[in-house]
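Okay, here's the structure, questions in a sec.
What you see is the complex with one protein chain gone and the rest in place.
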Amino acid sequence: MRDKLFTVLTILAAAAFLGTAAHAATLKLGVAGPLTGDQAAFGEMLKNGATLAVEEWNAKGGVKVGKKKMKVDILWGDDRHDPREGVSIAHKFVNSGAAGIVGHFNSSVSIPASTVYAEAGVVQITPASTNPKLTEQGFSTVFRVCGRDDQQGEVAANYIVDKLKLKRIAILHDKTTYGQGLADETKRFLEKRGVKPVFYSGVVQGDKDYTPVLTAAKQKNPELVYFGGIHPEAILLVKQMRERLGMKAHFMSGDGIVTDEYYKIAGKSAEGTYITFTPDQTKLAAAQNVIKNHRKRFGKEVGAYTIYSYVATNMILSAIQATGSTNGSKLSAHLRSKPWNTSLGKLQFNKKGDVLESPYVLWQVKGSKFVEIK
Amino acid sequence: MFAQQLVNGLVVGAVYALIALGYTLVYGILQLINFAHGEIYMIGAYVGIAVLAVLGTMGLTQTSLALSIVLVFLIPMIYCAAYGITLERVAYRPLRNAPRLSPLISAIGMSLFLQNYVQVVQGARDKAFPNLLELGSFQLFGAYVNGLQIFILVLALGLMAALQLFIKKTKLGKAMRATAQDRTMASLVGVNVNRVIAVTFAIGSVLAAVAGVMVGMYYGIVNHHIGFVAGMKAFTAAVLGGIGNVTGAFLGGFLLALLESFWAGYVSAVYKDVFAFMVLVVVLIFRPEGILGGSGGEADRT
Partner (left out) sequence: MSTYARVPLIGLWFAFLALPLAGWKNSLWIGLGCAAVVFVVSAARASAQSGALAGPAQRIKTGFASAWGFIEEKSYDKRYLSLFLLLIIALPWTLDRYSTDVLVITGIYVMLALGLNVVVGFAGLLDLGYVAFYAVGAYSYALLNSWYGLSFWPALGVGVASSALFGIILGIPVLRLRGDYLAIVTLGFGEIIRLVLNNWDNVTQGPNGILGIGRPYLGEMRLYKPMHFYYLVVVLCIVTIFIVNRLDKSRLGRAWAAMREDETVAECMGVNIVYTKLSAFAFGAAWAGFGGVVFSAKQTFISPESFTFFESVIILCMVVLGGMASIPGVMLGAFILTVLPEVLRELTLFRPMLLGGAMVLMMVLRPQGLLQAKGQRHHLERDKPESKTGAGR
């Protein structure tokens, strides 16, 4: 009986090795981001933008690679904004022969995943990862259609120096990659312009009471408090500045606080807050078509990153059609070679894979909404 | 700056103190760290939001402010008491005779469960706690003081006094003290130990609920993570004051918050939590009975 069992097990094991999947003749595009979990709302924007673009291509018969037209097939990757998942998914995409990647969403995921794509020579365009490090690694396969945190810092610093003409600046950040990056870049550009911040400190993300650090900042009489971070902390900071400590200084932050909750919860205290953010896409002439189609297809308005994801998808597919190849180095050379007319207007990549022109402008909270400052 | 940091610290201290009482009460009776206690506090804040939403649609927040304030505290208190009792019944009572690691692991599990249950049903995003009480502010010794801060301090002190009276004067309070001293003896002289334990959990949870609603009112924003950090801090406060000791926990709460506030203001804001954990570690190692000494340190228990 023992030997029988042994034979059966051996045969079963051998059988497990039989059968390999055949590759279908479609063009595969990897799209990855936090599709489930607490950031699923962002994932949905990514998903809808890519879906819209791919459906348009497929309606036209697909992408022409060499002589034959190929339908595009999206491979979805749910990284749950976890760096480890991101790497696993990168391997999955590379393994299933993805011709290009749209994603990932979060910088902390895009960066480790980009190593895998670069090693495999697969082009990656992220619609949302703004951390400078991503394109500073020297990989030729990495691109982004969104801005960089340091560009945001530059815009903020210039506005403070040129328009507001303020000298006493306090800088706070939430000790995250995004928040600290933003604060450090703003600080760097301020110092470049001859303004040395009077106060600089991190705060603990997730904490509720920031009065101790704000009290310390208040001692330096800042005219403006700059915060690198996202909206929950920004709400608490601005509320406690105004309501608990009676501070009158301006408050400025980056795109991380642009949510309705910011002015809804912070109320009066939020009035007058300056924000660096991308120009209002919904007003762009080039974007009107996407916005209309998105409404028709999904029955709702585009999100902040939908159009970026749409543009990234289109760029990869057009590059494949133009070069007639899915070879990573050919594609990345082509992507860099010319200015692109996109739904976000004209875009051109520099050597690193960043867009040439800084896409950031100043916004302000006025009458409980965000208004672009002209 | 000193006066301002003092004010900053006192408000946080009131919150820590109220939560710390729950840890200390339960520890005094069961020698168990109720790891999920911080989550009860978080649930208190969320129930407060739900109550306010209902009151708002009924229009009661406009017509009767006083009644609204009473309800916004009372209903979370009832709910949290229910949660506390259920928690004890489900996760701790079956393990009362198990090896000591078991209830602790069960407590961690319960904490994880409650926190993520709230995330699932309420969403991961921060929730606004509507502004109910608009109070002005004034200057005192160069410090900004807000009416809400005074309200919070008075409420915390009042609750502490009430708790002391309850423990010292009522029959149930005496039963609690008896159970804390010796569970077996207490049961022999006719104390219903299970009931006393349930009451202890209920009282701790009620205090946590008050802390939760207070935090919601004061900061205006709540999420499902707040329980973990606050729980850790409050536990540190309880240890600092001498775990098992009611007055100690209360004082420990204020002491820890003041230390933190000064540390963050004068030394380093980012190392604030490191400092708090250091305090915890140092106290546990060098003076495990705390500043006031608990109901027996841990040395005599296995």
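Here the chain labels run A and B in written order, and each chain numbers its own residues starting at 1.
Note that a residue touches a chain if its C-beta (ideal position, glycine included) is under 8 Å from a C-beta of that chain, and two chains touch if they have at least 3 such contacts.
Everything numeric here is computed off the predicted structure, so don't read it as measured data.
Asker: One chain is left out of this view; which of A:G37, A:G121, A:P279 or A:G303 touches it in the full complex?
Answerer: Residue touching the absent chain, from the options given: A:G37.
Asker: Which of B:Q62, B:T86, B:Q139 or B:T170 touches the chain that is not shown?
Answerer: Of the candidates B:Q62, B:T86, B:Q139 or B:T170, B:T86 is in touch with the missing chain.
Asker: Out of A:T115, A:N158 or A:Q364, which touches the unshown chain?
Answerer: Final answer for the missing-chain contact: A:T115.
Asker: Tell me, which residues in chain B touch the chain that this view leaves out?
Answerer: Chain B touches the missing chain through residues 32-33, 43, 46-47, 50-51, 75, 79, 82-83, 86, 90-91, 94-106, 108-122, 182-184, 186-187, 191-194, 228, 232, 235, 239, 270-271, 273-274, 277-278, 280-281, 284-285, 288, 298-299, 302.
Asker: By the contact definition given up top, give the residues of chain A that touch the hidden chain.
Answerer: 6, 9-10, 13, 16-17, 36-38, 78, 80, 83-84, 87-89, 91-92, 94-96, 108, 111-112, 115, 119, 131, 133, 137, 175-177, 180-181, 202
Everything that follows uses one rule, which is that only the chains that are shown with their structure count from here on.
Asker: As a quick test, compute the distance in whole Å between the mean CA positions of chain A and chain B.
Answerer: Taking the mean C-alpha position of each chain, the two centres sit 39 Å apart.
Asker: Report the residues of chain B in contact with chain A in the complex, numbered from low to high.
Answerer: 1, 4-5, 8-9, 11-12, 119, 123-126, 128, 131, 137, 144, 146, 149, 215, 219-221, 223, 225-226, 229, 260-266, 268-270, 272-273
Asker: Which residues of chain A touch chain B once you look at their complex with the stated criterion?
Answerer: Its residues touching chain B are 37-38, 175, 201-204, 206-213, 215-216, 218-219, 231-232, 235-236, 239, 243-246, 261, 264-267.
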